[in-house]
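Only one protein chain is missing; all other protein chains are in place.
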Amino acid sequence: MKTYDIVIVGGGPAGLAAAVAAREAGNDSILILERDHELGGILNQCIHNGFGLHTFKEELTGPEYAYRFIKQVLDLGIEYRLNTMVMDIASDKTVTAMNSEDGMFRIPAKAVILAMGCRERPRGALNIPGYRPAGIFSAGTAQRLVNIEGYMPGREVVILGSGDIGLIMARRMTLEGARVKVVAELMPYSGGLKRNIVQCLNDYGIPLKLSHTVVDIEGRDHISAVTIAEVGPGKKPIPGTEERYTCDTLLLSCGLIPENELSRSAGVQMSPVTSGPVVNESLETNIPGVFACGNVLHVHDLVDYVSEEAKRAGQNAVKYISGGCKDAESSEVIELVATEGARYTVPGTINRERMDDLLTVRFRVGDVYKNSFVSVYFDDERVVHNEKRILAPGEMEQIILQKKKLLEYPNLKKITVKIEKE
Amino acid sequence: METRELTCIGCPMGCQLTVTLDGGEVTEVKGNTCAKGDIYARKEVVNPTRIVTSTIKIKGGDKERVSVKTANDIPKSKIFEVMKDIDAAEATAPARIGDVLIKNVAGTGVDVIATRNIEAV
Partner (left out) sequence: MIYDVIVIGAGVTGSAVARELSRYETNVCVLEKCEDVCEGTSKANSAIVHAGFDAAEGSLMAKLNVRGNEMMDDLSRDLDIPFKRNGSLVVCIHKEAIDGLKDLYDRGVKNGVKGLKILSREEALEMEPNLSENVEGALYAPTGGIICPFELNIAMAENANMNGVDFRFNTEVEDIKKGEDGNWHLRTNNGEYITRYVVNAAGVYADEIHNMVSANKMHIIERRGDYCLLDKTVGGHVSHTIFPQPTRLGKGVLVSPTVHGNLIVGPTAVDLENKEGNNTTAAGIDDLITKAGDHVRNLPIRNVITSFAGLRAHEEHHEFIIEEVKDAPNFIDCAGIESPGLTSSPAIGEMVGKMMKDMMGLKEKANWISTRKGVKKTEGLSIEERNALIKENPAYGTIICRCESITEGEILDAIHRPLGARSLDGVKRRTRAGMGRCQAGFCSPRTMEILHRELGIPYEKITKSGGRSNIVIERTKGEVSGS
C-alpha cells in the first residue's frame, strides 16, 4: 500500500469536502477511505430536496448535492478506496484499514481527518418495553431499504421521534402507498424543521403528538400494534392516556450519535455533551494532526454547514503538514464555555495565533427560547448581545468571532456563550 | 369570505397564520410576526406547490431504483397523480443526473428528472 500525507476516514459529505479543500490547498497525497460501495455517504439515500441552499444557492436532493463534491474529487484525481473499513487509528496517526482486494493495510499518515458521521439511536438504547418482533426500524435503515433497495417495510406505520429523518420518512412512506398513522414525539417540541412538519406531515394529514412516547409493542413474530401514551413530568407515561394503533411498521427517529469508536480508541478526547471530539479553532483534536468535521464532531442540522466545516478541516490539515499550524509557544489558549441555555460550543478552545480572521463558533441550545439574546462574554465583559426571536434545540446556532477583536483583549482567558432573557 | 389556518415554515417559530380570503383573493393574513409569514401565506393559500421526489424502476443498471425529482414545483393537489406516473415509469440504464425520465408528468408541464447516476452493467 502507498503512503499518504492525509487519510480521510469517511467518504460522505464531510470527507468529500475536506478532501477537495485539502487538494485545493496544495496537497496531492490524499486518500479517502469509505466503507460503502460508493462515495456520498448518507446523502445517497436522502433523495428529498432541500440541500445546498447555502452552498450552491439552489435546492438540491441529497444525491445531487453529494455528486457536486464527488465530481470535484474525481476531477481533482483524489484517491479513494471503497468497501473499505477503517479498523483502527493509532495515536501516532497510523490508520489500519481493510477491504477484500487490498487485505488489511496500514498507512502511517501525517494528518488524519475524522469524517465518520453519525448513527441512529436504536430501540435498545431507548428501553421501549414490549415484544421484540420484526418490523421495527431506525428511520434511516428504512430509508435505505425504500430508496436504495426498493423494498417496503410495511403499509401501516407509526413513527416515534420527530427528527427530520422521521418526518421525511413519513412523507416517503405515504407517497409509496403506506398509511402513516401518527408521529409521537417525547419532547414538548419537535426536533425537526417547521418546513418538514408542514410539508411531510400536515400535507398528508399525519398527526404529530408531542409529549408522547411508545409504551408497548405488540406482536410476537411481526409487530402488530403499538401503544403510545402522553408523558408527564420526568418523561413518565401518564396512566389513562394510552392509545393503541395497529401497525406493521414502527420507525424510530430518536436522535443521532456521532460515530466515534475509532476516535476513542485513538485516544481522542471526547465531549460528553456532543459525544464528539473536543477540538480547537483549527478543528484539531487533542492529538496534533488529527482533525474532525461533520457529524462525527457534532450533529449538524444542515449539510451545508458540514461542508463548510469540513473545508476548514481539510485546509488546516494541509497547514499542519506544512508546519504552519504549530502551537505558537507564546500564545495562550482561550477556553470557550457554553452555559445558561447554550449546551456546547465547537470549537472548545481558541489559540489566537492560529485562528483565521473570522472564526465561526457553532452551538446548540437545550430548550426552546423565544425573544431572547445570544450573548458572548470575553471574561466578564459582554461583547455580543444578539436578539433572537426564536432559538430551538433542532437548529444549530452560530456566532462569528473576529481575530482583530480577540487581539484587543490580550489577557483574555475565557469566552462564554449563553442565552439571556434581556 | 373564508378563512384558512396555516403553519408558517419561514423559521422555527412556526407562527399559526389565519388567512382570510374573499372570492379567492387574500384579504388578510393574521398571526404572522414578520414579513416572511405574510408572503408565505399568500402563496400557500392561492397556489400551493411542491417538488416531488421519489424513485423510478430502472433496468440494466447497477441499482434497481433511480432517485428522481420533478424539475420544478408542481401544484400540491397533483402530488398523487404525479406519483402514479412515477410508479408506472421504467427507465433503462445508464442514467445521468438531470436526464429527463418522464416528460410532462401528469399533465403538469413539468418533467421528472434523475437525481443520481446509475451505471449500466
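Lettered A and B in written order, each chain numbered from 1.
To be clear about the criterion, a residue touches a chain if its C-beta (ideal position, glycine included) is under 8 Å from a C-beta of that chain, and two chains touch if they have at least 3 such contacts.
Just so we're clear, the structure is a prediction, and the values are computed from it rather than from any experiment.
Undergrad: Name every shown chain in contact with the chain that has been left out of the document.
TA: When the entire complex is considered, the left-out chain reaches A, B.
Undergrad: Taking the entire complex into account, which one of A:G52, A:G166, A:G191 or A:P237 touches the absent chain?
TA: A:P237
Undergrad: Which is it among A:A25, A:L76, A:A90 or A:L145 that touches the chain not included here?
TA: Touching the chain that is not displayed is residue A:L145.
Undergrad: Looking at the whole complex, which of A:V215, A:I228 or A:V346 touches the chain that is not displayed?
TA: Final answer for the missing-chain contact: A:V215.
Undergrad: Can you tell me which of A:L53, A:M104 or A:I238 touches the chain that was removed from the display?
TA: Hidden-chain contact among the options goes to A:M104.
Undergrad: Give me the subunit B residues in contact with the hidden chain, please.
TA: Here the touching residues of subunit B are 55-57, 65, 87-88.
Undergrad: May I ask you to list the residues on subunit A that touch the chain which is not drawn?
TA: So the residues of subunit A touching the unseen chain are 35, 83, 85, 87, 96, 98-106, 119-120, 122-125, 127, 129-135, 137-138, 140-141, 144-146, 149-155, 176-177, 215-217, 220-222, 237, 248, 261, 264.
Basically, only the chains that are shown with their structure count from here on.
Undergrad: Any idea which subunit B residues touch subunit A in the complex?
TA: Touch residues, subunit B against subunit A: 6-14, 33-34, 50-55, 57, 63-65, 67-69, 76, 79, 83, 97, 115-117.
Undergrad: Which residues of subunit A touch subunit B in their complex?
TA: Counting only subunit A, the residues touching subunit B are 44, 47-49, 59-61, 63-64, 67, 146-150, 172, 175-176, 193-195, 197-199, 202-203, 368, 370, 389-392, 394-395.
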